[in-house]
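Working notes, structure below.
Left out: one protein chain. Kept in place: all the others.
The chains carry the letters A and B, assigned in the order they are written, with residues numbered from 1 in each.
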Amino acid sequence: MLPFTYALRNLFRDPSRLAQTVGGSALVVLLLIAAVALNEGMDSVLSASGSSKNVILVGKGSEESIERSEVHLDAESAAATSIRGLDGRLGTTAVSGEIYYQAPLETESGHKDQALLRGVLEKALLVHTKVRLLEGHFPGPGEVMVGHLAHRKLGVDADELSLGMPVKFGDSRFIISGVFAAPGTVLESEIWFDRNDLATLTQRDTLSAIIIRLDSAELDDVQVFSLQRNDLELAAMGEDVYYSKLGVFYQPIKIMTWVTAALVSAGALFGGLNTLYAAFAARIQEMATLQSIGYTRFALLVSLIQESLLATLTGTLIACLIAYFLLDGRTVPFSIGTFTLTLSPQVIFTGLITGSLLGTIGTLPPAFRCLLPPLPKALRSA
Amino acid sequence: MSFISIRSVTKSFTKGKTTITPLEDLSLDVTKGEFLALMGPSGSGKTTLLNLVAGIDSPTHGELTIDSRNIAGLSRAELTRWRAKHVGYIFQLYHLVPILSAYENVELPLLLGKFSKSERKEKIMAALDLVGLTDRAHHRPSELSGGQEQRVAIARAIVHDPGLLVADEPTGDLDRESADSILALLNQLAGEHNKTIVMVTHDPKAAASAHRTLHLEKGQLIEQNLQS
Partner (left out) sequence: MKLLSLALKNLTRHRLRSLLTIMGVAAGMFLYSSVQTMQESLSGATEMNANDTTLVVYRENRFCPSTSRLPEHYLETIKRIPGVNEVLPIQIVVNNCGASLDVIAFRGVPPESLKQYNPDIKIESGSYEQFMKRSDAALIGKHLAQKRGLSAGDKFEAVGVNVYVAGIISSDAAQDENVAYVHLPFLQQASKIGLGIVTQFNVKVDSVNQLDSVAGKIDETFESDQQPTTTRPEKAFFAETAKQMIELIGFTQWLGIGAVLAVLGLVANAVLLIVRGRVKETAILQTLGYSRFAIAKIVVLEGLLLGLVGGATGVLGALGFFHFKAFTIGNEGLTLALSPSPTVLLSGISVSLTLGLLASLYPAWKATSRPLVQSLSH
């Protein structure tokens, strides 16, 4: 085998080619990391938001979007009494009738933007077990409780939505009584109202949905209930199923992300291949000389791959560093919530694999072209 | 027993639609320690013959025995292994690796064998000493003159102690003085170290320093000149 220093020194033979290979692979890996992190972030917040122990009852026909759903108020108590085996605490059954609404909310500074509003009663905490109060208390009349990422969704600073600050819905004023966290779920971007307040504001006399937490009961039991009480026109589905269905809507946007990453990567790849072909073509004679000395083509191939890997893995490292400083921990607001970009081990691993593939498989075509010609011809090529 | 024995060797290859036969039914013997020069106009087949002897190419027909081994039927991989042990090649344009020092260039054939670092150092310094360049061991080719580069190339060609040296216009790119010292070196290698040398050249003066000169024309041997 050729010494490693040969591969290393060859890299520095042409500084502009080195810069291009490192830069090109850094770009490709960065794009891939960003796309994977975006995908993962979206997926994980959707999957974490829905619990398999929760069942949602919505109006029949509105399974795809809670906002349009209308559920009769009576259904809440009917569900609580008719279904056996539901979770509960201190005598209260974990059945939470809620109103879901999207409407503009105005902060103290006058900034107005679309917000995700949820009208609840205290038993909502029995159902949304991931919710933890960070400070303050559950909202009473005239009060709201904000998720600690809600400010990202509204596009304002965190202190505008801190304890004691006012928010305006239309002409009505509310004071923030509490801030909550619900790690990894879309709930963190929401603003929770007292249900009766929200009902009055939105002029609704119906609920959007009823969320039930199961103990020994199963989804089937809830479905049986919805069939028995046909008059209420309800449809039951697992909360996790609901959120995963929502994920399907964001598929096209994910596809857009991937297509962009693929197109730009393709451009970078083709440029890199061109450069490699030219660089190796200039060394055909040298490769032939080494073969005449007695080095096998395999040994030469290994050396060429060593060279490329050094460059592409350096690019990968740079990409990971850039991603760490620019992307890690960034919150991205999207329609129903906010998700966080995380450089999980999976993401880093994808970057590493990509960099390695670029250095190995990407080098093969130019390397073959360089090593395949018969020796007499190769020795004469300038 | 000849060191090199060539029997009815033909080499032909197709270039597009035409078939070219640089060598046709050629036979030749070379004894051990002989310094042979091959001359002829371009297209005469002398470089093709050289490449066959060096194990860089294979004949289409015929037998080619070097140091009792028939190399005519060896595969590309087998030829590579054979070359690593038995041949040293000297090129007209030296073909040194520009990013390696003289020492490292000479080291290249030894890395294919199983020598320790100290064993390698011993052999490399011996080779450089023979060509008179021990003080330039750590210079890169760009820091050497043409003559010096060719001597490094020769050191590389002999460092692994091959029985056969093959030279393709070794003095073609050198001034008269450097050319003469290279030819003297080759003579020394043939005479004192018993290396068999086959050299292709255009230069009659270079041919004159060899033991025997063969002329090729259109793939056929036509004349032999014997020198002392």
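We take it that a contact is a pair of C-beta atoms (placed from the backbone, for glycine too) under 8 Å apart; a residue touches a chain by one contact, two chains touch by 3 or more.
Treat the numbers as computed from the prediction; the structure is a model and nothing was measured.
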Partner chains on view for the chain not depicted: A
Listed residues A:Ser52, A:Asn274 or A:Ser381, member touching the removed chain: A:Asn274
Of the residues A:Val264, A:Ala299, A:Leu317 or A:Ile348, which one touches the chain left out of the display? A:Val264
Sole touch to the unshown chain from A:Thr202, A:Thr289, A:Thr316 or A:Thr363: residue A:Thr202
Absent-chain interface as seen on chain A, which is shown: 20, 59-65, 67-68, 70, 101-104, 114, 170, 202-203, 248-253, 255-256, 260, 263-264, 266-271, 273-275, 277-278, 281, 334-336
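As a working rule, only the chains that are shown with their structure count from here on.
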Okay, in this complex, where on chain B does chain A touch? 47-48, 51, 54, 56-57, 77, 80-81, 83-85, 87, 89, 91, 95, 97-100, 104, 108-109, 111-112, 156
Within the complex, chain B is touched by chain A residues 1-3, 6, 9-10, 13, 285-286, 289-297, 374-376, 379
